[in-house]
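The block underneath contains the structure these notes are about, expressed in structure tokens.
Each chain you see keeps its place in the complex, though not every chain is here.
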Amino acid sequence: MQEHDNSLNITVYKLSEEASYTKLFHSYREGETLPSGKALREVVELCRSILFPGYFGKARINAETLRYHIGVHVETLHTQLSRQIYAGLCFSDTHCESCTDRSRNEKAAQLAETFIATLPAMRDTLATDAEATYRNDPAAQSPAEVIICYPGFQAIVNYRIAHELYKLGIPFIPRMIAEMAHSDTGIDIHPGAVIGDHFSIDHGTGTVIGETSVIGNHVRIFQGVSLAGEKLPPDENGNTVRGVTRHPILEDYVTVYSNATLIGPIRIGRGATVCGNVWVTSDIPAGQMVKQWTK
Amino acid sequence: MQEHDNSLNITVYKLSEEASYTKLFHSYREGETLPSGKALREVVELCRSILFPGYFGKARINAETLRYHIGVHVETLHTQLSRQIYAGLCFSDTHCESCTDRSRNEKAAQLAETFIATLPAMRDTLATDAEATYRNDPAAQSPAEVIICYPGFQAIVNYRIAHELYKLGIPFIPRMIAEMAHSDTGIDIHPGAVIGDHFSIDHGTGTVIGETSVIGNHVRIFQGVSLAGEKLPPDENGNTVRGVTRHPILEDYVTVYSNATLIGPIRIGRGATVCGNVWVTSDIPAGQMVKQWTK
Amino acid sequence: MQEHDNSLNITVYKLSEEASYTKLFHSYREGETLPSGKALREVVELCRSILFPGYFGKARINAETLRYHIGVHVETLHTQLSRQIYAGLCFSDTHCESCTDRSRNEKAAQLAETFIATLPAMRDTLATDAEATYRNDPAAQSPAEVIICYPGFQAIVNYRIAHELYKLGIPFIPRMIAEMAHSDTGIDIHPGAVIGDHFSIDHGTGTVIGETSVIGNHVRIFQGVSLAGEKLPPDENGNTVRGVTRHPILEDYVTVYSNATLIGPIRIGRGATVCGNVWVTSDIPAGQMVKQWTK
Amino acid sequence: MQEHDNSLNITVYKLSEEASYTKLFHSYREGETLPSGKALREVVELCRSILFPGYFGKARINAETLRYHIGVHVETLHTQLSRQIYAGLCFSDTHCESCTDRSRNEKAAQLAETFIATLPAMRDTLATDAEATYRNDPAAQSPAEVIICYPGFQAIVNYRIAHELYKLGIPFIPRMIAEMAHSDTGIDIHPGAVIGDHFSIDHGTGTVIGETSVIGNHVRIFQGVSLAGEKLPPDENGNTVRGVTRHPILEDYVTVYSNATLIGPIRIGRGATVCGNVWVTSDIPAGQMVKQWTK
């Protein structure tokens, strides 16, 4: 090893030069931490344990002791989520001089509380998603199989959690939760998308639902489907324009089959069907079907 | 924190109301456990250690001591797999009053034993898959690289394990093993599919092979390929029809290139080639090639 | 259990027969170890901690103590990477009688040192990739979000690490590092591909960039894109031909939209655009756009 | 390595001969497990979390949510303790043919429930022990320090848990819990000893309190004290006589200083003091002090 030390020391020197690291360096203030992927995985696990009692979490649960378990899980969720939201606030807002640690800590605790208050309604919506997934897939043997095994349902759970956090204006955390599901399932739903009830995604690998997509109720999507954004011209200063509506709208009861690509702020009418491998860039009237030309 | 407790307690109360959790609650009987994803990962690792001695598992192995290692691995596999099968049986069968714990335990041990007896033949088939994958990919440097690094081969190993368990009628467990590979590789092979020897999948992300697909020998598939099910009308009561043949049949020596979608119970004849990004809904004769129209 | 032992013992016996395991057995020499996926994950984490100080790694870092941290990380990286390279050399080269353990150990340490010396330049290139990704995606809120959350950027980091190791002729290790990113992100970039600066991949699931692909600067790619190899005829002995150029060349400023497939050693000219779901098998002139025919 | 295999194989052969292992082999029946030291550590931790809310256990606790936490801890304790009691019953009772698994499982659950019902009274007694320890040690800064840091108090907690289990006739488990404290603190209190309230042990390393010792209230003991058993002659068959009273009785308000040894079924009267390093084999009247002869 000793013979390599000189070369290694030269590299250490180069990598420690300010000119080298300045573009890729993040500088902290006292007491700040990074949002943690590992902690957010636990946050999602806690949400799952609360939403689906008996399916996730280690302990045996029965109706009598259910409240004890939910009580402990909710309290733990509040503590851990507050910490991650705080980390996200610090990370995105490194120049706010007026906001002290204490006020940010309090803001994070308040946001976590507001999020937790959405869980009962979220559970109701997820019950419709589980039911729709089971009804739509002839290979499913029970709703329980959907809740435990289906990647599409897993991605929808993460999306619904991330979306509520996104609506509260929390930075970073929603995207990290969405990317967890993306990594595990290959399904990439942006937390900003708006999605109705009875939603199902089958197989799902490669599916992308962009930031400003709007999806109605009873919509069904397959693997490899893209709801993609229109490319926008830069603004007068040459900067990327952000936050503009640029993704498709799918009305109720739409079905999109595998590997179809829908681009731009187009409208797919109620009950329309988009067949597999099609490239769609304009509106489709209600009830119609679009197909690729094949042999 | 204390200031948030009131709000949190209201949420705990709502989430503990029977009307809220009833649709998403799983209730257990004494002594039952959920099938465990983590335990099933160990089951698959044990199978790999047994099937590919020297490639997986921690210990240094040579021919003299091979039997000791396989003996210990097989015994451990029997114990752990029996436990997971038992959990699967309990989970799927919550209303069987006549079947006692003891009989289910014994049934689980018997099923695990039967599964283990298929490992020698499974090893033979997997040797043909490894060989085919190596021969088909000019980027592969050795068969060892295929066994260690190739996601396509990894997904095939999980499929062959899951398929043997599926044939024994074991609920949940096969699907969970298939979804593990799906999550790791993006390749989604339903345990019910029937697949011959010398099978290879290259790259593989987004590939879907549905429940009633039938694939011959020497078949070769690429990323993003879907062997998808035909949509079936509901039965007279409006319920989803399950278990009917509804996926493609691929005869020997068929090749399907990336992102092609084959739908319904069609037959792709011996030696046919389906090019990339094609949408196929009808039979293809033996030896033919199907292409997308492109510029 | 005891009643199952006889059956299990028969299976152990079969699986320990030389005829059974011979095709799938790897035999070691004294002191050799397998390359370890877990250790390589740590190697990649160490590279990330060195390249992006303040974003990855546990410790709070400031400019004063940066050199201590980089010094320790570089030394640890050298030790761990040397060990993995050594394992890779042993694994690929089981028949080299003349090369001793000591010479292979020294060779591994030398290769690790050479790799580490490429990190400063790699950091410069990755800064251009992060910047391009941020500029190209209207949904990105900051470059920090790209570095922490974006699977496309994660896959590019692994690729740039793997590519430097590939150029040094190290077996197995580059492929394993590329497959890690493939598993986590669904993006499959072969370490042999040559890729310029300001490179970005959005969403990315299902994207494949083959071994002999050549990609210029400022290229932008979406999910499900394949840069695939032409199928080559076997050589005169019926063996697969390996190492020949057989993948596309993308010149500077090319954009390829989702699910497009480009096959063979074709040339996509400077600034050309390939729309989604297209199947391309021939050259495209500079500045042109190719589309699928749709309704 | 290979050169060593022959020698190793000979050793394996010798160690697998029945004549070699027969004296030190434990044979199981289907489904039985060994009592687990690790699981019992968790059992003791759970007891501590229940008995001393706010001192042990990870979560932040306040009066409002205390019941949730205790509810979850009690339920988890019941599950884990039942399993360990079951293992203890199996282990000690390998020849009971009439007792089925089911009846033993039910018996274990019943015993765990009975034990848990003793926790409220145990908490009351431990409060007197903590108070006495604090009052007796001028170096203690607060009762909290006693509960968190004092090995003497830790050993008393384990003893009081073990003693309740011992009274229920549960084999092995009480002894294992006592030996945990012995290993951690050097204090060896047999679960069979009977000990009153306001009990304190200072420093404690080397203290031994034998199986049939009886200790009153407000007794105070130091390090290295032995309450030892009289040596009994074997019975007419030459076997060791077990279960006979053979250890000292200490009445209320007795103090025994460091390294004193008290042997046999002697009585130390109310308020007596035994100074350090003394060897006592006969009764001591109430209120007296015994000293070693020193320079």
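Quick notes on this structure:
Letters are used for the chains, namely A, B, C and D, taken in the order the chains are written, and counting of residues starts over at 1 for each.
Here is the rule we go by: contacts are C-beta pairs under 8 Å (C-beta built on N, C-alpha and C of every residue); 3 or more make two chains touch, one makes a residue touch a chain.
Everything numeric here is computed off the predicted structure, so don't read it as measured data.
Every protein chain here shares one sequence; 4 sit in place, and the complete assembly counts 6 copies in total.
As a convention for this text, only the chains that are shown with their structure count from here on.
Set against the C-alpha centre of chain C, every other chain centre is closer than that of D. Between chain A and chain C, the centres computed from C-alpha atoms are 26 Å apart.
Between chain A and chain D the centroid-to-centroid distance comes to 51 Å (mean Cα coordinates, whole Å). Within chain D, residues 1-2, 31, 60, 65, 68 each touch two or more of the remaining chains.
If you check the complex, the residues on chain B that touch chain A are 1, 4, 7-16, 18, 20-21, 23-28, 34-35, 91-92, 171-172, 175-176, 179, 182-183, 186, 188, 190, 192, 205-208, 210-211, 224, 226, 228-229, 232, 240-244, 246, 259, 261, 263, 277-282, 290, 292-293. Interface residues of chain A, counted against chain D in their complex, comprise 59-60, 65, 67-69, 71-72, 75-76, 79. Across the complex, chain A meets chain B through its residues 50-55, 60-63, 66-67, 70-71, 74-75, 78-79, 109-110, 112-113, 116-117, 119-120, 123-124, 126-127, 130-131, 134-142, 144-145, 147-151, 184-186, 203, 205-206, 222-224, 257-259, 275-278, 291-295.
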